[in-house]
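If you scroll down you'll find the structure; I have some questions about it.
Right after this comes chain A.
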Amino acid sequence: MNCIPCAEYIIVALMIGSAILAVEWRDLLAAAVGMAAVSLFASILFFLLQAPDVAMTEAAIGAALSGAVVIFAIKRTQRFETEEEERPGWWIRW
Partner candidate 1 sequence: MGEANRFSRYAYTVIVLFLIWVLLTASLDRQELIFGFLLSLFVASFTYPMFTSRGLGNLHPRRVAYAMAYVPYFLWAMIMANLDVAYRVLHPKRPIRPGIVHCKTVLKSNTGKLSLANSITLTPGTITLDVDGEDYFIHWIWVPDEVLGAKTEGEHVENASRNITRPFEKFLKVIFG
Partner candidate 2 sequence: MVSVLKRSLAIITLLIIGYWLAQGLAGVPFGQDRMLVGKYYLENVKAQTGAVNAVTAIVVNYRGFDTLGEVTVLFIASTGVGALLWRRKKKRTAKTEGSVVLRTGSELLFPFILMFGTYIFIHGHLTPGGGFPGGATIATAFLILYMAFVDYEIPHRLFEPLEGLAGMGYVLVGLIGLAIGSYFLFDWIWQTWHWGAANLGRLFSGGFIPVIYTLIGLKVGTELSGIVDSMLTEEVRE
Partner candidate 3 sequence: MNGQYASLLVALPLISAFFVPLIKGLGGRAIKYYLTLITALQAGVAAWVFKTVYTTGKPIIVMAGGWRPPVGIDLYIGHFAALFVLIVALVSFFMAIFSFDSVSTEPTDKYAMLFLLLMLGATGMIATGDIFNLFVFMEITSITAYALTAYNKTGEAAEAAMKYIVLGGIGSSFFLIGIALIYGSTGTLNMAQLAQLAGSINPTVIKVGLSLLVFGLAVEAELFPLNAWAPDAYQAAPHPVTAMFSAFVVKAGLYALARLVYLFSHAAGWDFILKLLVIMATLTVFAAEFSALRQRDVKRMIAYSSISQVGLIALALSVGSQLGVQAGVFHMINHAVVKTLLFLTVGYVGVKVGGTGIENFSGLGRKMPLTAFALTVGALAAVGIPLFNIFWSKVWIIIASIEQGYAWEAGVVLAASVVEAVYYLRLIHTMWFGGWDGIRIRESLPLGTIALFLVLLILAIGVYPNPFWTLAKSAGTDIFNVSRYIANVPLMGVGP
């Protein structure tokens, strides 16, 4: 009698949610944060799927390095998408 499956449902939902947000946000910095969140949830799922090696690698790479590399690129280019005003996409509009 435990509720680990419920936790799985919640984590999968959160992961998909952060993925959608990471794709939809116009602020690239926020998108990079979203990418880190996706990596975090994916890491928990790897953990739950009994793959600690993979979870560790995903953690080591997703927690710092991949986000940092994206940030360096943002720093050397520009932070916002320019095609429209600073405004969320049409299907998630807060």
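Selection rule, in plain terms: all candidates are chains of the complex that A comes from, given by their letters.
Operating definition for what follows: a residue touches a chain if its C-beta (ideal position, glycine included) is under 8 Å from a C-beta of that chain, and two chains touch if they have at least 3 such contacts; residues count from 1.
Given the structure is predicted, the values throughout are model-derived calculations rather than measurements.
Chain contacts in this complex place chain A in touch with candidate 2, from the set 1, 2 or 3. Those residues of chain A that touch candidate 2 in the shared complex are 51-53, 55-57, 59-61, 64-65, 68-69, 72-73, 76, 90-91.
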